[in-house]
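On to subunit A.
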Amino acid sequence: MNFLSEYIYYIGAFSLIFIGLFIVLAKKNLIKVIIGLSIVDTGINLFLITLGYIRGGTAPVFSKPGLKAENMVDPVPQALVLTAIVIGVAVLALALTLAIKLYKHYGTLNLRKIKEQKW
Partner candidate 1 sequence: MNLSIILAIAFGGALLTYFSGKISKKARDVLAVLISLVIAVILAFFYNTSSREIFYTGFLDFPLILRIDTFSWFFAFTIAVIGSFSIIFSLSYIRKKGNTDYYYTMMLLVIASMIGIILSGDLVSFYIFWEIMSWSTFLLISYNRGPAIAAGIKYIIMSVTGSVAMLVGIISLYSHYGTVIYTELSGLLYNASSGYTIFIFVLFFIALGIKNAIWPLHVWLPPAHSEAPSPFSAVLSGTLIKIGTYGIILLIYVIVKINVFLNLGEGIVSARYIIAVTGAITILIPTFIALLQDDAKRLLAWSTIAQAGYIILGIAYGTSESVASGMFHFFNHAIFKALLFMVVGAVEYRTNGVRDLNSLGGLIKKMPVTFVGGLIGICGLIGVPLTNGFVSKWLIYKTLIINNSPFLAFAALLGTWGTILYSYKLLHNMFLGQLPEKYEKLERAPFSMQLPIVILSLAIILFGILPGLPLKVINSIESGFGLEPLTINIWGITSDTGTINMLNLFVAVFLIGIMIWLIFKGSKKSAGIGQYDNYAAGTTVPKNKYHYSVDFYGPLHRMISPYLRDFIDDFYMSLARSIKNLGNGIRRIYTGDVGYYAIYIMLFLALLIFIQIKWKLW
Partner candidate 2 sequence: MVMTTILEIIFIILLAGIIGLFFLGLSRKIMARIHWRYGPPITQPLIDIIKLFNQTSMSHGFLFNFGIIFSLAGSVVVLLFLPFGRICPLSDSGGLLVILYLMLIAPLGLALSGGEAANPYTSIGISRKLLLAFGYELPLLLILLTVMTHYNTISIVEIVNKQFQAGWSFQHLSLLLPGIAYILILPAILGFRPFELIQAPQEISSGPMAEYSGKFLALTTIQHAFNIFISISLFTNLFLGGAANPGYFFLKILAVFVIFLFANAVFPRFRIEQAIKYLWRWPSILAFAGLIIVLITGKNF
């Protein structure tokens, strides 16, 4: 059980990442693939946050006096995650837009059938 409590966050984060990657690799519907990418992003964000966690730590905000710097979690991953989320959103928005356009052109979102550009 020690293992689980030690690594449960990592396991969770990477489970999400690999589930997402599996979707990207194996699924044929474009929307699902995009969802997969989004899951990967979420997983990564989770992973980054986990990196900065300190057992029993508080948020790095000195909102009230008496908060000790030693107890605070690492602020850097949080800043990174903020950026990563925005990037994820941007990619997601663009991907969905492209999916809309693609559907207009092909009438399908099945990636196995959208194979005009090849060789």
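We take it that a contact is a pair of C-beta atoms (placed from the backbone, for glycine too) under 8 Å apart; a residue touches a chain by one contact, two chains touch by 3 or more; residues count from 1.
The candidate set was assembled so that all candidates are chains of the complex that A comes from, given by their letters.
What you see is a predicted model, and the numbers here were worked out from it, not measured in a lab.
Novice: Among 1 or 2, which chain makes contact with subunit A in the assembled complex?
Specialist: Answer for subunit A among the listed options: 1.
Novice: Looking at the complex, which residues from subunit A come into contact with candidate 1?
Specialist: Those in contact with candidate 1 are residues 21, 24-28, 33, 111-112, 114-119.
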